[in-house]
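All protein chains of the complex are present and in place, except for one that has been dropped.
Per-chain residue numbering starts at 1, and chain names A, B and C are given in the order in which the chains are listed.
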Amino acid sequence: MSHSAVASQDHGTEHSKFELFVQIAMLLAVITGIEIVTVYLPFSHTALVTILMLSSTVKFLFVIFIFMHLRWDKPFCTVLFFIGMVLAGFTMWALLQVFSAQASIPLSSL
Amino acid sequence: MRLHKFLHNSFTNIRSLGAVASLALLSGCSWQSLLGLDGKQSTFITEGPVARTQLDLFYVTCYVTFAIFVIVASILAYATIKFKARTPAEESAIPPEEGHGNPLIEVGLIAASVFALVIIAVPTLKGIWYTYDVPVEEKANAYEITATGYQWWFKFEYLNEQVPGAGVLTTGNELVVPAGRPIHVNLRSMDVMHSFWIPKLAGKVDMIPNRGNLLWFKADKPGYFWGQCAEFCGDSHALMRFRVIALSPRDFNDWLDQQSKSYRVVASTGSGLGKAQFASLRSFKENEPGVSGDFEVSPLDAWKAKQFPEKNENPELITRGMHLFSEKTCNTCHMIRGYAGAVGVAGPELTHVGSRTTIAGGNLDNNAEQLQRWIHNPGAVKPGNKMWVNGYLLNNIKLTSEDEVALVAFLQSLK
Amino acid sequence: MSSVASGAIDHHHDSTTSTGISNKKLLMWIFLASDCMFFGCLISTHLIYRLHPPVGTPPASSIFSIELTSFSTFILLMSSLMMALAVNAIQKGNLKSMRASLVLTIICGLIFLGCQVFEFSEFVHVKHLTISNSILGTTFFTLTGTHGIHVLIGVIWLTTMLIYSYTGRLSEKDAIDVESMGLYWHFVDIVWIVIFTVVYLLEYI
Partner (left out) sequence: MADAITKSGYTAHDEKITARSSLFYRPQAKTGLMSWLTTVDHKRIGFLYGVFALFFFLVGGVEALLIRIQLAVPNNNFLSAQQYNEMFTMHATTMIFLAIMPLSAAFFNFIMPLQIGARDVAFPRLNAFSLWVFLAGAIIVNLGWFLHDGAPNGGWFGYTPLTTRAFSPNHAIDMWVMGLQLLGVASIAASLNFITTIINMRAPGLTMMRLPVFTWMTLITAFLIVLSFPAITIALVELMMDRSFSTNFFEVSNGGMPILWTHLFWVFGHPEVYILILPGMGIISEILPTFSRKPLFGYPIVVFSGACIGFLGFGVWSHHMFTTGMGTVATAAFAMTTMAIAVPTGVKIFNWIGTIWGGHISMRTPMMFALGFIWLFMFGGFSGIMHSAAPADAQQHNSYFVVAHFHYVLIGGSLFALLAGIHYWFPLMFGRKVSEFWGKLSFWVIFIGFNTTFFPMHFLGLNGMPRRTFTYDPNMGWNNSNFIATIGAFILGVGVTIYFAVMVYTYFKGERVKNDPWDGRTLEWSLPNPVPEYNYRVIPVVHARDAFWYEKQHKEEIAAEHAKLEKAESAHGGIHMPFQSIYPFIASLGILIGGVGVATIDSNPDPKVIVGKKLTVCLIGLGIFLYGVYCWALEGNEGYHLHLDGHDSSDTKH
């Protein structure tokens, strides 16, 4: 891997990066606004949870790929971060599943 | 399913074969006792379907792993001996080029391990569902009990047995159940985590604060079983023991009737306090065993014998003990149904304490000598226990030998 | 030194590692992976207790103030933008522009912290939700407080870097230091994105 390839790649994006960052930030703000409004809409509980989860995932991905440069970095950085993220997500999911089971309802909330 | 049935049958066959062989070999002497694995809490001797399922599954894991062990170990042993370098030339042999492994062998071995695990997995899954709760077809017949763990004793509540004016029937440290009926136990804890374990009847399930766990077991026939807390719960975790007594339905009903009564009052004869029967206290060494061998020959009979009042009771002593029970503030923690003011719930229920085979959390035989040892210095029997720390020490309770003798007589009379 | 040259220096150092990623950046990414687990457990704790609130817990939506939280979320998003611009600036060798962006990032971070302090004191004094009087207070304050401490550490780090940029300790050659700091700051932002959704918004549906 030579420098020039990386450098030229960077060079091409340099002009647009400033604008891109601003655009992304605006987009994130808009998504956040939509999220807040969504909460008050008369959708079903499941639909709302899904919408919120999806929109925050989209925000999450925009930040890590654009602001945190994962898009332009070596893919290895993405792999590293995703190991942690996926394991954390999996652990959260598993914990919530275990605690959602009938057997796990604490006596104090019965 | 068919595979599983086949496997199950073959394992049962192997096991019975093994059993027959060992029987023939030892002419009647069980292999458990031969190997010293017939202890009071042996998981090899099962007396109920839950423990039996668990043991069967254990055998399945044993067979599978033993088979793998024989194969792998013999290859390893063979390789170690066969390929040992015997000469200095061999020791410095030029290493060969890096090979590529052998995909066929690797995949084959992985497949074989997966197959071996499937053999274990099938009965495991079946066992998980079977041992979790009382089977549906037996649910109607199940007997419901709530067991609560305390540092360091167990409270048992008989949810179906209402005692007029005193809530549900409650006992401590000795759980009496009907044999042949599934027992559904709700497990609760009032302080820290404990675990409820009667090895011969069922594997353990934890008692966790703010959590409603359950366990079920069934005793095949009447018997007397040892149990113990199996989750570390503080200083005297080792001394948190209990017993389960399974009775025939008739005996059980008799027992329920007896237990539902208020405490037994022994009328004073008015002849004054006689000479104390055992004025001097035998001194016990710290941590000296409180169990005697003669009781164990036939523990169930010993338990039955405890249900009746002793012949040479001293009514005067008992009456004095009865007064001391509230004088020395025992009543603030211990309930004795019918005894005015004895409504405490911090300690075990004592209404019929005299009819139990053990005291102090299953640690001491229930006799006058051991009972006196217990109330003389509870801290020496069960380090850190609440009766000692929050009772004796906090309230500065002092008992003379005479007090102890009288209290012992009173408690022993509570049949 | 021209901006092109300093960019080249950065790449020069990158090339001395086996992967071409600088050590500092790699360390930061692994640390963030670890921090995912950290916040994962903390958020799980909160959600588990929200799943099973003890009887008598008031609805969290009656305590939360969605307006304030939305505002601070917006502020944190903007701080992320500023941080990204700061990194962009120093990578181009533009120290001046980086300083300006850093100052704005710090101001946004401070506003966010201010909002949080206000929110906390509002909850404690007006809504009577304290860290010890209910499980909701316990998990809420611990989770958002831990996030707040992350922000605070970030602000201190940013301020230090800003000062360094004047003393000469931080120059165009040290873009990687600013970039690593930026990764941390953005991570704090994405944690807040998750917290905003699962801790706040989910309470309103």
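Just so we're on the same page, contacts are C-beta pairs under 8 Å (C-beta built on N, C-alpha and C of every residue); 3 or more make two chains touch, one makes a residue touch a chain.
Just so it is clear, the model here is predicted, and its values are computed rather than measured.
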For the chain that does not appear here, which of the shown chains does it touch in the whole complex?
A, B, C
Full-complex contact with the absent chain, from B:C62, B:L159, B:A305 or B:L393
B:C62
Contact residue for the chain not shown (choose from B:L35, B:A267 or B:A340):
B:L35
Even though one chain is not shown, chain C touches it at residues 12-13, 15-19, 21, 23, 26-27, 30-31, 33-35, 37-38, 40-42, 45, 48-49, 52-54, 57, 131-135, 137-139, 142, 146, 160, 168-169, 173
In the whole complex, what residues of chain A lie against the chain that is missing from view?
76, 83-84, 87, 90-91, 94-95, 97-99, 101-104, 106, 108-109
Provide the residue numbers of chain B that touch the chain removed from this figure.
35-44, 51, 53-55, 57-58, 60-62, 64-65, 68-69, 72-73, 75-76, 79-80, 83-85, 90-99, 101-102, 105-106, 109-110, 113-114, 117, 120-121, 123-125, 127-132, 151, 187, 191-193, 195, 197, 199, 202-206, 208-211, 213-214, 226, 228-239, 285-289, 291, 293, 296, 363, 383-384
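By definition in this document, only the chains that are shown with their structure count from here on.
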I'd like the Å distance between the centres of chain A and chain C, where a centre is the mean of that chain's Cα atoms.
14
Quick one: report the Å distance separating chain A from chain B, using the average Cα coordinate of each chain.
52
Touching two or more other chains - residues of chain C:
none
Give the residues of chain A touching no fewer than two other chains, as numbers and ranges.
104-106, 108, 110
For chain A, which residues are in contact with chain C within the complex?
1, 3, 6-7, 10, 14, 17-18, 21-22, 24-25, 28-29, 32-33, 35-36, 39-40, 45, 48-49, 52-53, 55-56, 59-60, 63-64, 66-69, 73-74, 76-77, 80-85, 87-89, 91-92, 95-96, 99-100, 104-106, 108-110
Taking the complex as given, what residues does chain B use to touch chain A?
188, 210-213
Which positions of chain C touch chain A when the two form their complex?
7-8, 11-12, 15, 19-21, 25-26, 29-30, 32-37, 39-41, 43-44, 47-48, 51-55, 66, 70, 73-74, 77-78, 80-81, 83-85, 87-88, 92, 179, 182-183, 186-187, 189-190, 193-194, 196-198, 201-202, 204-205
